[in-house]
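Handing you a structure now.
Note that one protein chain is taken out, while the other chains of the complex remain in position.
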Amino acid sequence: MTDLQEVSVDELKHLVSERAVKGETMLLNMGPQHPSTHGVLRLLLELDGEIVVNCIPDVGYLHTGVEKNMEAKTYQKAEVMSDRLDYMNPPGNNLAYSMAVEKLVGLDVPPRAQAIRVILAELTRFQSHLVWLGTAALDLAAMSVFLYCFREREYILDIMEMCSGQRMMTTYIRPGGVWRDVPVEFEAAVRQILKTFPRRVDEYEALLTRNPLWLDRTLGIGKLSAEDALNLGVTGPLLRASGVKWDLRKDQPYSGYEQYDFVVPTHPEGDVYARYLVRMEEMRQSLRIVEQALNRMPYGPVRSNNYKFVPPPRSEIGVSMEALIHHFKLWTEGFEAPKGAIYSAVESPRGELGVYLESDGSAKPYRVHWRTPSYDNLQSMPLMCKGVLVADLIAIIGSVDIVLGDIDR
Amino acid sequence: MGVEQKLGNMGVVTTTLEEVINWSRTNAMWPMLFGLACCAIEMMSAQASHYDMSRFGMELMRASPRQSDLMIVAGRVSRKMAPVLRRLYDQMPEPKWVISMGDCASCGGVFNNYAVVQGVDEVVPVDVYVAGCPPRPEALIHGIVTLYEKVRSEKIANGK
Partner (left out) sequence: MEEKLASIVQSLEKDYGTQASEQHGEVSLVVPSEKIVAACQQVRELGFELLSTMTAVDYWPQEDPRFHVLYQFTSLSLHLNLRLRVMVPGVNPRLPTITSIYRNANWRERELWDMFGIKFTGHPDLRRILMPVDWEGHPLRKDYPLGYEEPQFTFNFDQINLRKPYAKE
């Protein structure tokens, strides 16, 4: 197991140009461990001096076997694994999975739970874009942006911890609603965020948007045209920065997004700077959505009361026999979903996050497939990297915003 | 009267060689960037300004194994990544230590299947295990301080 695999040039001959086989260009391995590969991504570069002739991504270094492992667990227990796929967006993964189970089984979600889900999903989008900005800026040597972004992120993680007890892998959004109602301090904390964060986003823009160094490094680099992007299955900010206006929150709305008023930013150029502008604007729009959701949050239950699929509240277990029996059956055997197959998608910070769930009538899912956005977004890398310098390659990797947990599942 | 009292105000301190070596090893231990998955984000949070790790001597993280002393394996190690991990460990110069951060690195974590190495101690020898999924930055710092105590108590009698 600890022997390295030897891959010779013969096996890759069809991917690199003939100049590599003759020895004119150099094959360089930008290995799984590298400060700027944003996870364990391996890139095989064919270099002609400093210019990249070909770029072949090699993934699989974080393959976790989640799809097979979920087939061995009940629907509730499998949700724990879903957090850890796209680890920058755990509530989003939970939301995708919960929506898929609800669609398969036919559960209703009360409106208060939908509002809480929207608030958490948008705060997570903000937090994910903060990490993207911090690491992308760090790669291009703007280290103070990294420290500022992580400072802001701590406030959002405090809110996650307040709701669910865990900073990152919350498993708070569950089929049927959310786990429990938000605590009393939630509203004050979110209002504090809404008051201070717009000015912080202005600070980042002041540091970067008109900065001549940033413009030099990002303007005109890594262009991706709209038809290439669609052909390659690219979704999310990458697609919107190429000019295509497609956002699942507006075009196939879920979880109450149709009630909120927000703008989907697009930019026609398709280069790294356009992606930066799109994501910065998305951060502002996320705050706008959170404000609307918080103002309109209705009172009511936070979980469906269909106790065949959703555990009853702990307070009822002491007084009601049916609640006890439902609780026992759900935690030992799990609920049995009807036979069928569905596909349900949400908009994660990286693109379309979809779950294909197939059930054969038993308590464990028969097949769970995760359509993760970074898998298709990374396929656009070889196209974007033809003829760029190695330093520009780093900027392009940063702008695609891949998360290897998404790709390798 | 000891030497220290006579020469103390000239800025001279006496101690043992062991203590000096161990003190210098702990005060500027540079970790290698080995963030694999979710724990890497908490490691980055621990390095950022809120839970600053440079208070503990880890001012910067070196990406090159030749220039680092400590490898914090943060995240799940898949079967494809295990030989790479071993090779990087072999490339680090002595003295070196390994902290296994998080549940996946310590014991396989949530994932008990064909693709994840059940505990990174099947690949490299580990000094400190930090539990959590992911561990809070404070837990990681506690793990680092535990490692420092371990290093402080190391003897040079066996020639290291």
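Each chain gets a letter, A and B, in the order it is written, and its residues are counted from 1.
The rule we apply is simple: contacts are C-beta pairs under 8 Å (C-beta built on N, C-alpha and C of every residue); 3 or more make two chains touch, one makes a residue touch a chain.
It should be emphasised that the depicted structure is a prediction, and the values quoted were computed from it without experimental measurement.
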Residue among A:246, A:276 or A:335 that touches the chain left out of view: A:246
Candidates A:78, A:224, A:294 or A:345 - the one touching the absent chain: A:345
Absent chain, residues of chain B that touch it: 79-80, 86, 108, 112-115, 118-119, 121-125
Absent chain, residues of chain A that touch it: 5, 7, 11, 14-15, 59-60, 63, 65, 67-69, 72, 103-104, 230-235, 244, 246, 251-252, 340-343, 345, 352, 354, 356, 358, 366-367, 369, 371, 375-376, 379, 408-409
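Note that only the chains that are shown with their structure count from here on.
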Residue ranges of chain A in contact with chain B within the complex: 1-5, 31-35, 39-40, 60-66, 68-69, 80-81, 84, 87-88, 131, 146-147, 150-151, 153-154, 157, 167-169, 404-405, 408
Complex interface listing, chain B residues touching chain A: 33-38, 40-42, 44-45, 48-50, 63, 75-76, 78-84, 86-88, 110-116, 123, 133-134, 136
